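All protein chains but one are shown at their positions in the complex.
Chain naming follows the written order as A, B and C, and within any one chain the residues start at number 1.
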Amino acid sequence: MEFRYAWNDGEATVRVEPEAEGLRVTISRPDREPVTYRVTVVRREGERLVLTIEDRPRVFRVARDGKTRWVAQDARAFRLEPPNPRGAQRSAADGSLTAVMPGKVLDVLVQPGQRVGAGAPLVILEAMKMELRITAPSDGEVVAVFVRAGDVVNPGQRLVEVR
Amino acid sequence: MEFRYAWNDGEATVRVEPEAEGLRVTISRPDREPVTYRVTVVRREGERLVLTIEDRPRVFRVARDGKTRWVAQDARAFRLEPPNPRGAQRSAADGSLTAVMPGKVLDVLVQPGQRVGAGAPLVILEAMKMELRITAPSDGEVVAVFVRAGDVVNPGQRLVEVR
Amino acid sequence: MTLFRKILVANRGEIAVRIIRACQELGIPTVAVYSEADAAALHTTLADEAVCIGPPPPLQSYLQAETILAVARERGCDAIHPGYGFLAENADFAAAVAAAGLTFIGPTAAAMRAMGGKIPSRQVMEAAGVPVVPGYHPVATDPAAQKAELAEASVRLGYPIRIKASAGGGGKGMRVVADPDRFIAELESARREAQNAFGNSTVYLEKLIPGPRHIEFQILADHYGHVVHLGERECSIQRRHQKIIEETPSPALTPELRARMGAAAVAAAQAVGYTNAGTVEFLLAPDGHFYFLEMNTRLQVEHPITEAVTGIDLVKAQIRIAAGEPLPWRQEAITWRGHAIEARIYAEDPAHRFLPTTGRVLLLSEPVGPGIRVDTGITAGDAIGLYYDPMIAKLICWAEDRADAVRKLDWALAHYLIAGVTTNIPFLQAIVRHPAYHQGMLSTDFVERHLADWQPPSLSPPDEILIAAAVADVQGYGVISVAEAMASGGEPYNPWAMADGFRLGGG
Partner (left out) sequence: MTLFRKILVANRGEIAVRIIRACQELGIPTVAVYSEADAAALHTTLADEAVCIGPPPPLQSYLQAETILAVARERGCDAIHPGYGFLAENADFAAAVAAAGLTFIGPTAAAMRAMGGKIPSRQVMEAAGVPVVPGYHPVATDPAAQKAELAEASVRLGYPIRIKASAGGGGKGMRVVADPDRFIAELESARREAQNAFGNSTVYLEKLIPGPRHIEFQILADHYGHVVHLGERECSIQRRHQKIIEETPSPALTPELRARMGAAAVAAAQAVGYTNAGTVEFLLAPDGHFYFLEMNTRLQVEHPITEAVTGIDLVKAQIRIAAGEPLPWRQEAITWRGHAIEARIYAEDPAHRFLPTTGRVLLLSEPVGPGIRVDTGITAGDAIGLYYDPMIAKLICWAEDRADAVRKLDWALAHYLIAGVTTNIPFLQAIVRHPAYHQGMLSTDFVERHLADWQPPSLSPPDEILIAAAVADVQGYGVISVAEAMASGGEPYNPWAMADGFRLGGG
């Protein structure tokens, strides 16, 4: 069985193969030679997963929310997503500003073609009883506006694109 | 679907039937007319189960260990077992003394036919580095001895029967 | 014999839980009220009774004063505890509760009107000779006239200037304006937000004091004219005027300054015949001058740090005072031991301009140990929604001195697991590990000054995490829906047959 996981700025492929005793798990990352581990499943109870990895006991807590996986060791949790095949919608970084929480668009302050300075307010959202300003991450030009005042937006929905 | 659950000193049958909206759950206890409830499942995530029962929200935590179910509401947990069709092995109460924890028999102090007074030591177990005395719950006669010194016993295993 | 017959807790989340627990320890039954979003919430299930009061938006539930009062009467309550936020500083509600013959656990409506609004309280303090931040409150009532009046006053006071909502706090309706050209736009935005949050759009102006500390004093006042202060809390660590880390004692206060500021706080309470718990907030300028800022006529979010160092349970004290008991301590009997710090855990994303996050708390493990207290209304499985304050927990650490308390907080943050919802924990860690924080060099612009460009570290999951993810995916995440189970065959069946190899005995 093979799984692919992505996070903020990376991704990996994990291959799981049964062995005589336990599993062989091979991890391939784009920037590295694949590494193989001997793994046995000691116990899985609800969110708690106990493995031995190369004979060292390890305790994890795992959860799923739709397509997202959360895996924690000690108190450090990692969020894993399915890899996005087109690499798009990588939010903020490429100038495409997305809503990161549900809310209502109170006002759109810019139009396509308009030049904006870093920090200029672009859209005002209302959420959690607060006004939130979505501001330009850098100097640039508004190339697209995807919402208008009154729209209800969901997390991940694109609002404005600045290049 | 119908389920039967037993506890210390009682048991009940629970019938679950789908309805247009939610479920009809009927509980039959030996000492009472059956009662039917309207139930909807709001959410189940791992051990957490949220229902509405007659429109009242209720939060439970549920777990299974082999044949045993544990169901908790607030901090009160109940242990439910499959009903025992013969009603036997109800431990202590009927004079049949069972091991309630794993351990090793250090000594057996009585023989079948022997009369014992309430509190008389019958068997000495070693467990958790302590000596545990199994004593007679009431005056009576030893009718059977099921173990001998050196035996390793498991929870539920009968040790001695006193009538 | 008991203090009250039954108390209705008119709030939700961690503070409702805190109050219900205190009542239960005092042997007083409680009634929780809840919105449809909170039907399975901790405060709802913890209380002895719970009544649904409406849909999720606060205006339709937790702010429904009449409904809540009606529930209190129907359920035989003789007192209402408002917590903080929602109706806590609503004098009309306090008056209505009293008029219905119930006890409002808090100050009287009159004291609330005198001290609760920021504008009247400034006047009271000016009259009492306590220094206030230079400011201006509008005389005109017509919005357009107010706008002109405030614009003019802003020039007189000098920029940068602060716009503040007269009702409420938490940074809502607050704006700092550096450029006179932006004044009108910011004023309108502030008024809109204030109206939205507090149902009152009134704002006023204050001169900006650069680099101040926020120092507040907890007071308790009984019905017999006796007022004590329980020392200060320094709440200088803020982001967008929202407190995030509070501590006591303040590294900046000498015993002499503490005594003077405490006396001013007590004088403020006495000036209006204040009763119950309240907090007097000051700005402490770098030159050592302090200025009255406002009074919060309610329990404060950060009250646990005062409890930790004084050993006094403020919620129980509130209830006892409201029941007519005299304060059992003279001022000299109030002593402070050790150092306490509170960090507020918010559902917000430090990587995306701290915007509130929503989702479901999937994994939750709170730090525990000596000197660690977590106040939360969240349990694993709860949804963090859009309707309410994004604060999901308060982490309070107490230790023998500040250095130990800081290290304990650092430890506790590193051992606080919340997965499913992004939180500000990495940001709190960055603050607590900052050398300026270690040195106690705090000011309300600490975050802008030291962490303006801070970004959460982007961590690649180690191989072990990926291994665990894949093994979990091989096994699946279990639990089918009832519909699926029913569809797969409606035959009566024995659940135990599913269990590993168990067989019922014959007979």
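We adopt the following convention: a residue touches a chain if its C-beta (ideal position, glycine included) is under 8 Å from a C-beta of that chain, and two chains touch if they have at least 3 such contacts.
Here the structure is a predicted model, which means the values were calculated and not measured.
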Per the definition of touch given earlier, which of A:P82, A:P112 or A:G150 contacts the omitted chain? A:P82
Residues of chain A in contact with the chain that isn't shown? 1-4, 15, 18, 23, 41-46, 48, 50, 52, 57, 59, 64, 66-67, 74, 82, 84-86
Tell me, which residues in chain C touch the chain that this view leaves out? 18, 21, 24-27, 304, 307, 311-313, 316, 335, 337-338, 366, 368-371, 373-376, 399-400, 404, 407-408, 411, 471, 473-482, 485-486, 495, 498
Residues belonging to chain B that touch the chain removed from view: 1, 3, 5, 7-10, 12, 14, 16, 23, 25, 27, 35, 37, 39, 41, 44, 47, 49, 51, 53, 58, 60-65, 69-80, 91-92, 100-103, 126-132, 135, 155
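Here, only the chains that are shown with their structure count from here on.
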Shared touching chains for chain A and chain C? B
In whole angstrom, the CA-centroid distance of chain A from chain C equals 30
Counting only residues that touch at least two other chains, what does the list for chain C look like? 360, 362, 478
Chain A, residues touching no fewer than two other chains: 46-47, 63
